[in-house]
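Complex shown without one protein chain; remaining protein chains in place.
And now, subunit A:
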Amino acid sequence: MSASAIFFTDLKGKILISRNYRGDVPVSCIERFATRIQEEEEADRKPVFTEQDVTFVYIKYNNLYVLSVTKKNANVFTMMNYMVRLCGVLKGYFGEVSEESIRDNFVIIYELLDETMDFGFPQTTEEKILREYITQSSFRLEKQPRPPMALTNAVSWRSEGIVHRKNEVFLDVIEELNLLVSASGQVLHSEILGKIKMKSFLSGMPELKLGLNDKLMFKASGRNYAKGKAVELEDVKFHQCVRLARFENDRTISFIPPDGEFELMSYRLNTHVKPLIWVEAVVEPHKSSRIEYLITARSQFKSRSIANNVEITIPVPTDVDSPSFKTTIGTVTYVPDKDAIVWSIKQFYGAKEVVMRAHFGLPSTSDPNDTSWKQPASVKFEIPYFTVSGIQVRYLKIIERSGYSALPWVRYITQNGDYSLRMS
């Protein structure tokens, strides 16, 4: 279960900061990690390996590796999850977690490493609670020391006596669409990953109740619902604050929220979805002279919605030269280090079809058997005010003893997840 030490390293495996909790593993063991990182291709690496009875478990985060070492047969998920959470906490403290920000904030990181883990056992990783222990961020020294509140509280994720001048709650419903389309144009697999993020700025100990157009909830309450207006959520996971017993009983989502930003719930739907943005590529290779592309993109959502920042990436052979493009919308660029062309469309209206032509020269020596450019095309996009699953927030009730009225704000967005279309 327990880790011996935690390291933050750069992409070459050089230590940026580390904390050795148990002292049973020498810090020099990092050299073995560095060798491993440099010798193996990134795509071939496994996130866990053991050398000379020391086990290394690591995750990659931005341009860093977070690594924990252990001598035991540890619980993988506890170790990995701890590192993920730790990065989340650091992000909360100083925004982007990167080599630079780690250097800039080393003292806070030491403090956080000491409070989030003791002797290799993860302790508290709730950012809000941690703020009560950490001296660096607040320089609380000038004030009279007070014992951390949350320690004796029944609600461990929220302190008492929080006051906000304006009581507000922001809900973000964010859906990601994972899609895999075969070369013949058939949808092989589609999946929606949704999450509801909340930013709560509420005073006191508010009780919240969230109503969704959840099919099972309508059924549980015996209410009628119009067909197509309710969504069946397959697997729902909640933040610790949600009362699960209530949810199991009548699908009511009730909770006392932590203060600030947190992820209230996540869900997954494994349904057949029509590709929101459809891409078709006709490729005409002319042996050893040139290669031509005709790309058609079609938006298959309602015409009043708009997809923002659309980026369609089409792979091309490695040795192409003299690119030329023709398109009626957006801009096209050739990205040689990715061996791809990227077609960016700032605003792509619904129910539209657009076309782009690309032309490349090929050297006469090029290998006709090279198939590396047949990797799938991918699409990035964001559609605001729209959820692909159709989920909707019906209400958010906020009740607090002092009886203030608070405003809930709701916003929807659908983005691409792993969205790829195989090329023929």
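Criterion: a residue touches a chain if its C-beta (ideal position, glycine included) is under 8 Å from a C-beta of that chain, and two chains touch if they have at least 3 such contacts; residues count from 1.
Rule of thumb we're sticking to: contacts and distances are computed from a predicted model.
Chemist: Would you mind picking the UniProt name of the chain not drawn here, from "AP-1 complex subunit beta-1", "FERRY endosomal RAB5 effector complex subunit 3", "NEDD8-activating enzyme E1 regulatory subunit" or "AP complex subunit sigma"?
Modeler: Missing chain, per its UniProt entry: "AP-1 complex subunit beta-1".
Chemist: Which residue among A:K199, A:K215, A:R357 or A:K380 touches the omitted chain?
Modeler: Reading the full complex, the residue touching the unseen chain is A:K199.
Chemist: Thinking of the whole complex, not just what is shown, which of A:V236, A:V273, A:I329 or A:V342 touches the missing chain?
Modeler: Of these options, the touching residue for the absent chain is A:V236.
Chemist: In the full complex, which residues of subunit A touch the absent chain?
Modeler: Residues 1-2, 15-17, 20, 22-23, 42-48, 50, 53, 55, 57-60, 71-78, 80-82, 84, 92-95, 100-101, 103-108, 110-111, 114, 118-119, 121-126, 133, 135-141, 145, 147-148, 151-152, 156, 168, 170, 172, 178, 180, 182-183, 188-189, 191, 193, 199, 201, 234-240, 244-245, 247-248, 260-261, 263, 265-266, 268, 270, 369, 371-372, 374-376, 385, 409-411, 418, 420, 422 of subunit A touch the chain absent from view.
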